[in-house]
Each structure stands twice: as C-alpha cells, then as structure tokens.
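Removed from the display is one protein chain of the complex; every other protein chain stays in position.
Each chain carries a letter (A and B) given by its place in the written order, and its residues are counted from 1.
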Amino acid sequence: MNAFLEIRNLCVTLKGGAPILRNVSLSVSAGQVHGLVGESGAGKSMIGKAVLGTLPRALAVTRGEIWLDGVDLQTLRPAERRRRIGASAALIPQDPLTALNPARRIGPQITRRLVDILGWSRADAEARALELLAEVQIPDPARVMRSYPHELSGGMRQRILIAAAFAAEPKLIIADEPTTALDVTVQKQILRLIADMQTRHGTALLFVTHDLGVVSKVCDTLSVLYAGKVVEEAQMRRFFMHPIHPYSAALLAATPSYKDPEGSLTPVPQSVIDQVEREVTDHDRRAGL
Amino acid sequence: MYQVRDLRLSFPDMTRKPLFGAAPRIEILRGLSFDVSKGAVLGIVGGSGSGKSTLGRTMLRLLEPTGGSITFNGRDITHLEEDALRPMRAQMQMIFQDPMSSLNPRRQVGGIIAGPLRVQGHDGIPAKVTEALDMVGLPRSFANRYPHELSGGQRQRVGIARAIALRPEFILADEIVSGLDVSSQAQVLNLLQELVRELGLTLAFISHDMSVIRRLCDQIIVLYQGEIVEQAQTADLFAAPQAEYTRTLLDAIPLPDPDQVWA
Partner (left out) sequence: MRDARGDVKRPIGLRLWLSGGWLILLVLAALLAPWIAPQDPLAQDLFTSRLPPFWEAGAEPGYWLGSDSLGRDVLSRIIHGARLALIVALVAGTLTCVIGTALGLIAGYYRGWPDRIISRFVDIWMAFPPVLFAILLIAVLGTGLTSIIIAIVVIDWTRFARVIRAEAMTQGAMDYVASAQVAGRKRMGTMLTEILPNVLPTIIALLTLEMGIAVIVEAILSFVNLSISTDSPTWGGMISEGRTSVHQAWWVLVFPLITLFLTVLSFSQLGEGLKDRFDPVLR
C-alpha cells in the first residue's frame, strides 16, 4: 500500500442514532494534498477528527477502517493508537485565537509535543522550534518564543501553529479550515506557506475547507461531501474543468468569483438538492439504517 | 441621501491608559468623505481592522463620531440625541452580520419582525409581519419558530424581513453573507437584489468579499486602516483598480479556477 492514510468505509454516528459519516473512503499519499469540501454540517471536519481520535464524546466510529502508515488504527488499543497518531500525524487548527493557550509563552507550546510525546531533550526541542519559526518566516524567532499569544497578530499565530504542526516531522497533517479566520491577503501568504512546507517536507496533507477557490490553489485531489457522504472524488484539475456529480457542479457555480459575476454565486437548484438527498436516503436504506 | 464629510472616530485605548491622565486614543476612522445617493447600492470593502463595520454603525448613529459630519436626508445627524433620532430610525435600518447574535434567542420569529413595527407605532402588525415573511420567501408558519430552530440562511432572511418590515429608505447590510454556506449566500444575495429593486431601497453593503460586492453593488468604497483608498463605480474599479491596496486585495482572492495566476 502506498497511501500513507487510507480510510475505508468509515461510518461515524451520533451515539444511539443519526449517521454523521456514511461509508467514507479516501486515501492520501506522501507529498499529496487531498481536499475535503462541503457545506457546514457535511461532516468534513469529522473525518479529520476521526483520524486523529478527537471526535466529540457524543460521536463514535461504528464501522470502517482507518489505515495510518500500514496499520489499521481501529484494531489498536487506545494507548497504542494515541502513541501512533501522536508520532505520525498533526493538526493545523482553524482558529489561531483559541488554539494557543493565552497564559503560556509560545516557545513551550511548540516544544511541548516534542518533549512530552517524543521524548526529545529540551535543548534539542528548542533548537528545532527556532529553526521552524525561521522556516515559517517569522522575524526574530528567539523573541517570538518568549512572547505570549496576545502579543502577536492572527497571521503570526497561524504561522506558529503551522510551525508547531511540522515540528515533529509528521507524515500526515490535517489542516482544518486553517485560513477561514484570516483576511484574504493574509490567507494567501498562509496558504502558500502551508503548500511550501508540505512540498519541502513531503508530507501527506488532508485539507478541510468550504472554499473551492482555496481547493483550486492547494489540492491535488478532493472529495466533495454532502451529509457525511462522498458525492464525488476527483483529480483537482478534472474537477474544475468537468465536475461529474450535479451537486459538485452546483457547488462550483455557487462559489463567488469576481472574474465571473454572471456565472458565479448561482443558488444550488432544489432539484439538485432533492437528488443528493435521495442518494443519501437510498444509501441509508441499503445500509439498513 | 447620505452626505458624509471628514468623518472621524476614535476610542480611548484603556489597555495603554497611564495611571493618571487620559488614555491615548485609537483612531478607527480617519476623515472619510463620501455621498450615498438615493437608490444607490454602495459596497464598502476592506479587511479586518479597516473600520468598515465601525463606519456602518456610525452612519446609523449607533456610535457618535468624534469629528466631521453626517447628513441624512438633508438633516445633520452627527450629534443628534437618541430621542431626536428615534423617529428617523424608521427610515434607516440595518441587517447584522451574525443572525444568531442579532435575533433575540427568546423570541419567536413573528415577535422579532413585529418588534420594530410596534416600537414605531404601526397598526395592522400581523398582516405586515406575514407580508415581510412572504417577501423574504419564508413560510408563514415560521412566525412561531425560535431562531435556533432555523438554518443560517433562514435566520438571515428573518434579519432581512425585520429590516424591510418598516419600509425604510435606507438599509445597511453588515457582512450579512460571510457566515453562510455558498449555496445560501447566493440565495440571500439574490433576495437582497430583488428587494432593492422592488422597494426602491438605498443600500450600503459592507463586505470583505470582492466577488460578492461585484455581484451586488454599483459603487464601491475601499477602506484601508480607517481611510478611503479608492472610491469608484464597480465596473471601473474591476476594469482598472487604481489604489495599490485594491490591487493587492484582488490578487489575493483565490478564484475557483486552477489556471488563475496566484503567485
């Protein structure tokens, strides 16, 4: 198997009831960026959370396999699973404001994972953190290490979170809407930084976003989700030239584009929604839900 | 309809207040001048910290300017007291960014829409509420629902219904689609466009999204750090952006197009 992350028929449900993810399958190889696209409630963030083992308490994986680096995580004991995930995967979170502890200096927040989980010495971890902060183009890294989060701008904080994610050289990074909270001009810098870092380190990247514009800039492949079901999986370029599923096409037509004021921002037709809803219902019936 | 001249607004910065004496002031708006003519759809665009939301709230006199003047329908409202403003409020309404925060969670939709009508002393309120629901394309039965029982797009329609129920001349829309999914974004924009045409509204539309602004507005003001850096007709601005900042802003937008030059 060459994919670093491979998800097969993953089902996640609300405990005692409604399905959240419906038979999701996808794979990401080293050096590849896979986008997860969908509207709010489509379950795109839940895939990343299922992989990292951080699903909300009310949700549970009921079926399916998550293969990370050739091992099915679902077959491992919880402690072993956590160790494996901690050693080979990392998260770039959505909100740089809440993802950093406001009461602690930046330095320990980057090095903590290296020291606590991977058993590095403090000096090594700090040297590595300095190196990474320089790599994410933060001026005067030594000073930033001693700063508190509130002393830094949103863009700076997101750079720090990127540095922290890459610190332990993970083979897989899950980026959960990493630029949604940022201005477009900052978003551009951050997206390019993530893409650069990912290429340089050869990381597999699972990129969760609601913005097809962003997908067209960073992803190689993508899955479009509706109600926790993959409606289309595609190569990026092929998707934008020729989306196959009507829902994908409608989503693309709804995405704003100032270059194309007539063809963009078109509401998703009710007939298309009816069709995907029907597909989801059919799926549930076949799955006996 | 609106004449804004050299508008300034600053807040005291309490985090840097010395032990004695006045706190230094942060300037949010630094001398803005522009007009909004009747029937215009004006886009106000800028990044975070550009002062665009503050400008909107100052135009509606939810905030009092520290300098300059605002004239609405020929009347100077710059420093008007709340009591004097109250009767004029029926003419200037606002749609808020976050419908979850702007709709009182303890009120049913019908009550939310009826609120302003009641305050302004209208009669035949139930009929007007129903009419407003019809106009924004919500089922009449929604009058008995609570905001948390609606989807994001539906909540924003309630916000629009509340604003148009009074039949104002002017509406300010502050980032009203930024929290919505693209599919509801498109629907809400279409609805707003229709209402502007049908009711002959004047609209100021605040957004950070150039694509949305282009779709809706006929004039644009670009704000950067509390100053107007560009002011133009929509077609002209997109054909030939003048200010450096406008160009940077446009270049940064990731279009859903793999061939866009975006380096």
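Keep in mind that, in the parts below, a residue touches a chain if its C-beta (ideal position, glycine included) is under 8 Å from a C-beta of that chain, and two chains touch if they have at least 3 such contacts.
Since the structure is predicted, the reported quantities are computational estimates derived from the model, not experimental observations.
Peer 1: Which candidate, B:28, B:103 or B:138, sits in contact with the chain we can't see?
Peer 2: B:103
Peer 1: Touching the absent chain in the whole complex: find that residue among B:115, B:137, B:179 or B:258.
Peer 2: Reading the full complex, the residue touching the unseen chain is B:115.
Peer 1: Touching the absent chain in the whole complex: find that residue among B:23, B:62 or B:240.
Peer 2: Touches the omitted chain: B:62.
Peer 1: Which one touches the absent chain: B:93, B:156, B:185 or B:211?
Peer 2: B:93
Peer 1: Counting contacts across the full complex, list the positions on chain B that touch the omitted chain.
Peer 2: Output for chain B: 57, 60, 62, 82, 85-87, 89-90, 92-94, 96-98, 101-107, 115-116, 119-120, 146, 148, 151, 162, 166, 181.
Please note the rule applied: only the chains that are shown with their structure count from here on.
Peer 1: Roughly how many whole angstrom separate the Cα centroids of chain A and chain B?
Peer 2: 33
Peer 1: Write out the stretch or stretches of chain B touching chain A in their complex.
Peer 2: Result: residues 47-48, 152, 181-183, 185-187, 189-190, 208-215, 238, 248-258, 260, 262 of chain B touch chain A.
Peer 1: What residues on chain A touch chain B, complex-wise?
Peer 2: For this pair, the touching residues of chain A are 39-40, 154, 183-185, 187-188, 191, 210-217, 236-237, 240, 250-252, 254-261, 264-268.
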